[in-house]
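For this depiction, one protein chain was excluded, whereas all remaining protein chains were kept in their positions.
In order of appearance the chains are A, B and C, and numbering begins at 1 in each one.
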Amino acid sequence: MKNKVSIAGVGVSGFKALTSDLSYRELVFDAAVKAYLDAGIEHHEIEGFVTTAEDLQEGYSIADEYTPDQLGAVLKPCYTVSGDFLHSIASAAMMIQAGLFDIVAVECLSKASNMLTLPDLAAFAMDPTFNRPLNFSEHVVAGLEMSRFLFETGNTVEQAACVVVQNKANALLNPHACFGAKITVEDVLCSEPVSYPIRRLNVAQSADGAVVIVLASEKAVSRLSCKPIFIKGIGWSTDAPSLESREWGSAEYGYAATQIAYKNAGISCPAKEIQLAEVNDEYGYKELMHIESLGLCRRGESGELYQTGFFAPKGQLPVNVSGGMLGIGNLYDANGGALLSELIIQLRGLAGQRQVQNVKTGVALSWRGVPSSSGVCAVLTNEG
Amino acid sequence: MGLRRVAIVGAGLTKFMRRAQETPKELAYEAAKLALDSCGLRLKDIDSVTIGTAPDAFDGVHRKGEFLADGSGGFGKPTMRHYVGGGTGCFSPTHGWFHVASGMFDTCLVVAEEKMSCAFPHPAGAFLTIFDHTTEQPLYPTLIWIFAMEMNRYMNTYGIPKELIAKVSVKNKGNALDHPAAQVAEKITVEDVLNSEVMAYPVNRLDISPVSDGAAAIVLAAEHVAERITDKPIWIDGMGWNLETSYWCTRDLAYPDYVEKAARMAYKMAGITEPHRQIDIAEPYDPFSYKELHHMEGLLLCGKGEAPQLLADGVTERTGRLPCCPSGGAMGVGNPIAATGLMKVIEIFLQLREEAGARQVPGKPRTGIAQAWGDLMQVGTVVVMRR
Amino acid sequence: MELKKEMLRGTQLSESDFRAGKVITTDWKPELHYAWDNGVGIGYYLAQLKAGKITASFCNKCNRIMLPPRAFCELCFKPTDGWVDVLDTGTINTFSVSLVDWAARRIKKGERPHTPAVIEIDGASPGHGMLHLIGEIDPYEIKIGMRVKAVWKKPEERTGSITDILYFKPIREPKASRKK
Partner (left out) sequence: MAITKMLQKTTEASYFKGSIPMEYKYTAGVAGELFLKALRDEGKLLAGVCPECGFSYLPARMFCERCFTGIEKFNDAGLYGILLAYTIAFENFKGEPLDEPVVYGLINIHGTDTTLIHRLGGKNMENLCIGEEIKAILTPKNKRQGQITDILYFEKV
């Protein structure tokens, strides 16, 4: 990428199933204070702010109104991206690349516990004329996609269940994760059916939390005290938004986003050049889909490799050491924040018990959940 | 500023209507298609897409940006939605500028859409929930309240009579008679405004822009590409945006400080030091009549409390020294929120290219600004354009 | 290229055709329900309202006394330093007399217009006000600068909400006694 953009600071608040003791403002403030401290800056040194919000997730008609105070962004250039947190990161990175600002803070928030009718909300994202009258849930869309994906690739229901088992186990070692558990493939396969082949334990449960990340230009980062992580490449893409004309057997948005990010990062052989991946796994099968989109294995091979431990924390290419959404919780548009913050901690070598050795380049792939067909891929490195 | 200069090379609009048959996707398509046609480009020539649209509660679709992506040309492309409430439309070119000026993409299709009529019986209900859910909504506030209170404060602070403000409606609805997308163009008088029914003192019905459906789109290109596409590129030379605290009761309601800060940011980038002299034409946001005046002051086009007199003196007429809202603005063309802001940008684009037809202001304008405003009396967005 | 009328697309539906069902439409009423965590600042504000008090927070760096109270100062970006009860009197900063309700319906004949106001509360920093309603006065007699006092619900009816104050009513007091 031209005009190198670096990550100077990260702050995480949560992630927890409930955050009843804090308002959404207080939750974000906590993450912001930590991020600014981490970057070694004061709030008034930040030139621009990007927030991540969808109105109805927050419970406002215009969620953007309620974003500035908790970031120290009052009377500053501040806007919202209604996308995944990684979309916001991409937007902020472009501002820095264009030379507009040197230091930008990027925020995301989940107060999913405050939204009492999340299934209704997912239905409200579907086409009002052709989808909603049939009263199907988001899990029906995922069930169809999983069924088609397994059919086309030969991956299996058991392999998708392995993802759940591994991610929940990984989460037990992540102090930011609250859905860690020691379970078996049988537990997953015997859990309550939701929308065949999806069962209850295949689905990530919602969680609360906030992430704030400080981005800095090359010029600015040199005068900060932090040890920067660099954004090597970032790409995003949208497949057909309608359920009628999209690809069902693979994550096309993931392939397209990844292509842009790898091109920027100069990555031609991802499985060799990347040592760590964090991908959206709101459903177990999505992790397999996303691993294939990232080109970390050939199409249809992800399940088998998974079973051999290839993507385990001590495997050749660890994926979702954090526990992913299955282990951390579904933070909706803040999911990208959870994925990215794990990459940063790992690339800094500060992941403690779950630290992956010799990580130089990591990749995150986020997705905006059912029924969206949008994803963002970010490649990070600790080599300047 | 920027790795490279960015130009607007094409523009498209739909008609603005009270109730469109087209779905939000179809509206977005019509505007985006016309924008591409206007500069002879195909969708395959577009590298990236940015979508500007205001509350999901209007179109009635959660994650509206995703929903609109196909109609906005986003299929298989890097597509993103930016959002600053009512200020979105004049932030859209800025967000597109990021895409191109950063060197990430050579072209960006910028689409703004709003279909307010999906909300039924009335979209006004969506404004209840712009207020703080805990400390304000239990009082059942409405959008008109906050405008009325701000207008009252503005009139009271500077001693402005209602007649002077009503003239904004007269001018803009009149200007809109020449605008091809106009929804509520009319020849009216100050008396008509004052005699129209009171909605919330001091706001009368004719002080308010209508509920609208519509879309607008522009095409942005990097300098080396723009020169291949058109011999009349309009350059984005300055941009600014600024967000105030969400505790709106704490603010000075008589003066939009956030608009001034956004304007100063844009002027600094564009090298404008004396805005009232260096700017030839302006499209301040006018969802309510007084807002045009309020915003002229925030844009530093005149001193505080002085805008009504400029209006009275005819300075802001199309033939005046500083034409304001020559399009007809939100008051005349209509107000499909985000699309209105981009319509204003398109008006400046056409005026600077001398392609505004019957609306063309005399004197070959060189520098123009478009401005929008939004959230809870809270955000200003400004774009400076030059030929 | 000039944008001419015949180039612009869009099909305007007539309101009568639409309402008569001549156009195919699909209805939806989303269930969008929330329980927002009050957290520290707003939680305390509401608890105090229930007790019949308006409480602000103060910051010892900028010396502001802020309404509504908050756990952090958004300008100094630090935790606030304590709570302070302010008075339940104040001054009207601005107001409106509204003949429409939140859903854009006109009020019925004989019904009292809605009279919202921004009220700067005595004891809070200048400009720190709240949105509330004005009562016990002819709506058209309300003036900017008018002094008002909260009229509370009975203690047993209060729920910990901004509506524990029914409205603010005008008070007459000599200017000299105005508390800053």
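Basically, a residue touches a chain if its C-beta (ideal position, glycine included) is under 8 Å from a C-beta of that chain, and two chains touch if they have at least 3 such contacts.
Nothing here was measured: the structure is a model prediction, and the numbers come from that model.
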Please work out which displayed chains the absent chain touches and list them by label. A, B, C
Contact with the hidden chain (one of B:51, B:80, B:104 or B:126): B:126
Touch assignment to the omitted chain, from A:147, A:335 or A:381, lands on A:147
On chain C, where is the contact patch with the chain that was removed from view? 11, 13, 23-38, 40, 42-44, 46-47, 71-72, 79-81, 160-161
Since one chain has been left out of the picture, which residues of chain B touch it in the full complex? 20-23, 25-26, 29, 32-33, 36, 42-44, 57, 60, 70-71, 73, 75-76, 118-121, 125-126, 128-129, 133-134, 137
Can you list, in ascending order, the chain A residues touching the missing chain? 20-22, 26, 29-30, 32-34, 56, 59, 61, 114, 117-120, 122-123, 128-141, 143-148, 151, 192-198, 240, 243-246, 248
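In this text, only the chains that are shown with their structure count from here on.
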For this assembly, give the contact graph shape among line, ring, star, complete and other. complete
Could you name the chain whose CA centroid falls nearest to the centroid of all protein CA atoms? B
Please indicate which chain is farthest from chain A, where distance is taken between mean Cα coordinates of the chains. C
Distance between the CA centroids of chain A and chain B (whole Å) is 33
Centroid from C-alpha atoms only, then distance chain B to chain C, rounded to Å. What do you get? 27
Any chance you could list the residues of chain A touching two or more other chains? 56, 59, 68-69, 74, 121, 124, 128-129
Among all residues of chain C, which ones touch two or more of the remaining chains? 28, 30, 34, 36, 38, 42, 74
Flag every residue of chain A that touches chain B in the complex, lowest number first. 2-3, 49, 53-57, 59-62, 64-69, 73-83, 87, 90-91, 93-95, 97-100, 121-122, 124-125, 127-129, 235-242, 245, 252, 256-257, 260, 368, 371-374
Where on chain B does chain A make contact in their complex? 1-3, 23, 54-57, 60-70, 74-85, 91, 95, 97-99, 101-104, 118, 126-130, 132-133, 240-247, 257-258, 261-262, 265, 374-376, 378-379
Considering the complex alone, what residue numbers of chain C touch chain B? 1-5, 7-13, 15, 18, 23, 27-28, 30, 34, 36, 38, 42, 45-46, 66-68, 74, 93-105, 114, 116-118, 127-133, 140, 144, 161-163
